[in-house]
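All protein chains of the complex are present and in place, except for one that has been dropped.
Lettered A, B and C in written order, each chain numbered from 1.
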Amino acid sequence: MELIISQILNAVMLACTYTLVGIGFSLFFGAMDIVVFCLGDVAIAGAFAIMALSTVMGVYASLSGILPAPISGIIVVFIGACFTAGLVTLMYRAVIVPFEGKNINASLLSTIAAGIVIRELIGLFYPEGRNPHAFPQLLPAGLIGDNVLLSWRNIIIIAITFIMVMLLYWFVNRTKTGLSIQAISQNKEAAIMVGINWHRIIVITFLIGGFLLGIGGFLTASYFNSLRFDMGAMYGLKGFCVAVVGGLGSIYGAIVGGLLIAFVEVFVTAFIPGGTAYSSVAAFLIVVLFILFKPEGILGEKTVEKV
Amino acid sequence: MGNKIYRYSLAGLSTLGICMALYVCLSSALLVALIVIALAIVILSVGERKNVIDKVYRLIGDNKALNLGIIALFILLLPFLVQGNNYLLHIAIMAGIFSIVALGLNFQIGGIGQINFAPAAFYGMGAYTSAFLSVKMGLSPWLGTLCGLLMAIVLGVVVGFPALKARGYYLSLVTIALQIIFTLMIVNSPWIGGPNGIPGIPSYQIGGFSFRTPVALGGIQLPYQVNFLYLVYILLALFALAANRLYNSRVGLAWNAIEQDPIVAACQGINLTNTQLLAFCLGAAYAGIAGAIYGHYTSFIGVENFDFSQSLIFICMVILGGTDNVPGVVLGAVLLTMIDEKLRDFSGYRLLMYGIVLIIILIIRPKGLLPKRIRVYQQKDRSEYSSHSAVVTGGSR
Amino acid sequence: MMGVLRTERVSIDFGGLRAVDNLDFQIGDEIVGLIGPNGSGKTTFLNIISGIYKPTRGRVYFNGEDITSLPPHMIRAKGIARTFQTNRLCLNLSILDNMLLGLYCQQQTTWWQAIFMSSSSSREIKLGIEKSLAILAHFNPALITRAYEPVMTIPLIDRRRIEIARAVVGDPRLVLLDEPTAGLNSEETNQMINDIAKIRRRSSQISIIIIEHDMTVISRITERVVCLNAGQKIAEGTFSEVARNELVRTAYLGG
Partner (left out) sequence: MFKGKPIGKIAAGLGALIFLLGILAGCGGGTKSQEAPKQEGGSQKKVVKIAFIGPLTGPNATEGVGPRNTFELAVNQANKSGKLPFEIKFLAYDDASNPGTAASVAQKIVAEPDVVAASGHWNTACAEATIPIFKAAGIPMVIWGAIGPSLTKEENFPYITRVCPTSVQENIPLAAFVMDQLGRKKWALISSTSVYGKANTEAWQAEVKKRSGAEIVSLDEITDGSTDFRPILSKIKKLNVDGLYYGGNIMEAALIRSQMNELGMKDILMAGISGIVSPKFIEVAGQAAEGVVVTQPGKEPKKMPGGKEFIEEYQKAGYKEPYGAYGAYAYDAANIIITALKEAGTDRKALADKIGKIAYTGLLGTTSFDKTGQTTNSLSTIYVIQDGKFVDWDESKYKTGERKLPGAK
């Protein structure tokens, strides 16, 4: 029994790491009908920024001299997430705008190439960039009581994920800008017709998505205590899978999709003899099956092709 | 009459120019290669704006025999031009092998407009089948290659089947997933070497002559790569010819119709299932043969040769060269292979520069070096009808 | 007169919505107009005939043969061609290529023959080109000189012509025209009416179902009119009969 509970907990934590990047995919797909393939790398770049702030650049240390540790931690993470937001927007200008409405294949490739560039830049220019790094412990690591299953860090990771999703939900459904994003994702032409400034909204979407990705990269790195320059490739791919399984374009879908993929991976590893090697195979098979038989995902809206 | 000779020599000169440009790219340093490519891009862009390219196409098309002869001669003489340098020959062979895969992939990307992210899986299927059969079962490499081809087609059906239901990004994800599953399954299968790969793959033999023996031609000792060079380029010529014929046939047209609008295509009597599966199976066959040759050429294959990043390289070749344009795809494959090899001198910066070069070329020429063109069925028709914009402009879908 | 196409109590549901409801319809050697307010199920009905949608209930017979469950490409092969409401040519392909697509169902070349017997393949293409150009000349001779231009450079009226030409080039028995004059001005509409009349003149062996909102078009070229409302047939007869029908009037005014 304890084994099952601990495995469920493992899966939930894994799902948390997938969710935010999945939301990133959904957000950009909804707003622009494009899949930005390098989101995983962007998120990891954000985590590297946070790590740089708290180790190499010493911002965290100097901040915690004047402020209590949790607040300086929050500030550092916030700066890192803002950096990620800036990075995504820069990427939008550099590798998405040139291909807008022109050629879906070219934009697909250019975002993949951008991912390679980001990855390699980290590897080359971060000190010892190609080596694994221990991620600084900005979240408290202590256990809650004597129970080895629950640590403060895990609780905080779940909480931050939850808060981020709620904030996004509030933003998308309660603010004018958020409603504009929704309008654009439902019908771009109509939205422009009623006077929504498309370009402004897209930039805002990218800023918000980038911010979430930065947080997502931070949570992932914190959960694994470590960071490596090429982690982003697989991370981004899993995020895309999560978004598709949940329903591309749906925020809640990313949560559900994240849980599903994480549970499949964890349970194949834990309860099928010899399953460890096949956990990724199982996760990807699930994705293939979803696309074939329920392409709109779990929570996505079914679109009927117009004839 | 004088005009005719003039045009004849002009056509020959332009083909010769292209061959020389490629030779320069092959034999000199990265910077020189990049300058040549940049020059080529400038010439292409200016030429397109002034409608000269069209005339060059026609010039080359009018004198096919001459130009093919020049290219054949160029390949034939290549070993002597590079003075038997086996590394340059190796690059040329790899360029040929990759060109075959890219031509096959083009049936999917250029033909039916579906990006298939699993060409390396087809390529690997051919390589692994042939290598396994010839190493473990002692089958002749020639037969092994044939089996590799068949198994690749089987995989083509497996990957092509989802393409019937999914399109666009969804299909991308399906093929990515299948590609990753393919590599994971190989790693997890000890009977085909698992992560160890398959070493000691025998080479092709004709009579008692093994392709891995150096040859003496015209008094010059040439490395064994020469054998493979000729083999690969003969195959490439055949495959390119077949691809070209397909492109100009009813089948190629049907693929394009599906790319543009599957429902309309179906309403013209095109069987979506068969036609799309055909694009995947033929592409898989191309890649399968290329993979098998690769295995018998290098004598070792490992799963890293057939992973997702290799697939990405194939896709880049097709899109950079120009989708649905047979010379374009071959050009893309050849150039990218060369650039990739040239970047080896910058080991740490190789991938970074690869990514940057890719983005730059994509921005300058999003439709590839030689973009997709309007089909011309008979040269005679062509000169009768004016054509202001033979290059397809504007977006698809 | 034996019906070319006949439907028996065809219905189709989309979720809770019944788009076509128990429709009995038939057509012989004639031009039938299909009219009705927006959303009355006209286009859906054409989609059922051409096999894009499968009806929830009912059957479709073509030349006495049940084609209800056939996929679109087989229905096309049987001899039903169509155009689309929003002009759906392959914009990146040349006019000639679009026309050759219309001939696809008549050609035989397989991929195997295309590779290994290219002379037979190119002979077939050559015949196709001749036939296409002949049809194009029938509609608008000016198009022939532009046959190698991509369709996207062609003005709308000519695109519609090409689409109709693509539908009839393969000698279909039945042509379904979905709003051929949408977006055209009155001058162009007149030209289009003539073009449609030309199809019949070319061969009386072509039946036509035409969806149209412009009643002048309907009155000038159709021999019979069927009016749909909410998926049901509410009137049938010559144009003047249908136009007088009380139900039709309420449908248009009230619906």
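Operating definition for what follows: a residue touches a chain if its C-beta (ideal position, glycine included) is under 8 Å from a C-beta of that chain, and two chains touch if they have at least 3 such contacts.
Computed from a predicted model, the values in this text were never measured in an experiment.
S.K.: Check the whole complex and report which displayed chains the hidden chain contacts.
M.R.: Result for the missing chain's touching partners among shown chains: A, B.
S.K.: Any idea which of B:Leu10, B:Ile41, B:Leu68 or B:Val215 touches the chain not displayed?
M.R.: Reading the full complex, the residue touching the unseen chain is B:Leu10.
S.K.: Spell out, residue by residue, where the missing chain touches subunit B.
M.R.: Residues of subunit B in touch with the missing chain: 3, 6-7, 10, 13-14, 16-17, 20-21, 23-24, 27-29, 32, 35-36, 39, 43, 47, 50, 52, 55-56, 59, 85-88, 90-91, 94, 184, 187-188, 194-197, 199, 212, 224, 298-302, 304-305, 310, 341, 344, 347-348, 350-351, 383.
S.K.: So that we can see where the missing chain sits, which residues of subunit A does it touch?
M.R.: Residue positions of subunit A that touch the missing chain: 3, 6-7, 10-11, 13-14, 123, 127-128, 130-134, 148, 151, 224-226, 228, 230-231, 234, 265-267, 269-270, 274, 276-277, 279-280.
Definition applied: only the chains that are shown with their structure count from here on.
S.K.: Looking at C-alpha means, what's the farthest chain from subunit A?
M.R.: C
S.K.: Which chain is in the middle, if each chain's centre is the mean of its C-alpha atoms?
M.R.: Central chain: B.
S.K.: Per the centroid of Cα atoms for each chain, what is the distance between subunit A and subunit B, given in Å?
M.R.: Spacing between the chain centres: roughly 36 Å.
S.K.: Return the residues of subunit A touching two or more other chains; collapse runs of consecutive numbers into ranges.
M.R.: 307
S.K.: Please output the residue numbers of subunit C that touch at least 2 other chains, ranges allowed.
M.R.: Residue numbers touching two or more other chains: 52, 84.
S.K.: Spell out the residues on subunit C that touch subunit B in their complex, using ranges where they run on.
M.R.: 50-52, 71-74, 76-77, 81-82, 84, 88-94, 96-97, 100-102, 104-105, 107, 109-111, 114-115, 118, 121-122, 124-126, 129, 144-150, 152-153, 166, 170
S.K.: Name, in rising order, each residue of subunit B that touches subunit C in their complex.
M.R.: 242, 245-246, 248-254, 256-257, 260-261, 263-272, 278, 282, 372, 374-378, 381-382, 385-390, 392-394, 396
S.K.: Across the complex, what residues on subunit B touch subunit A?
M.R.: Those residues of subunit B that touch subunit A are 109, 115, 162, 165-166, 168-174, 176-178, 180-181, 184-185, 187-188, 263, 312, 315-316, 319, 323, 348-349, 351-352, 354-356, 358-359, 362-363, 366-367, 395-397.
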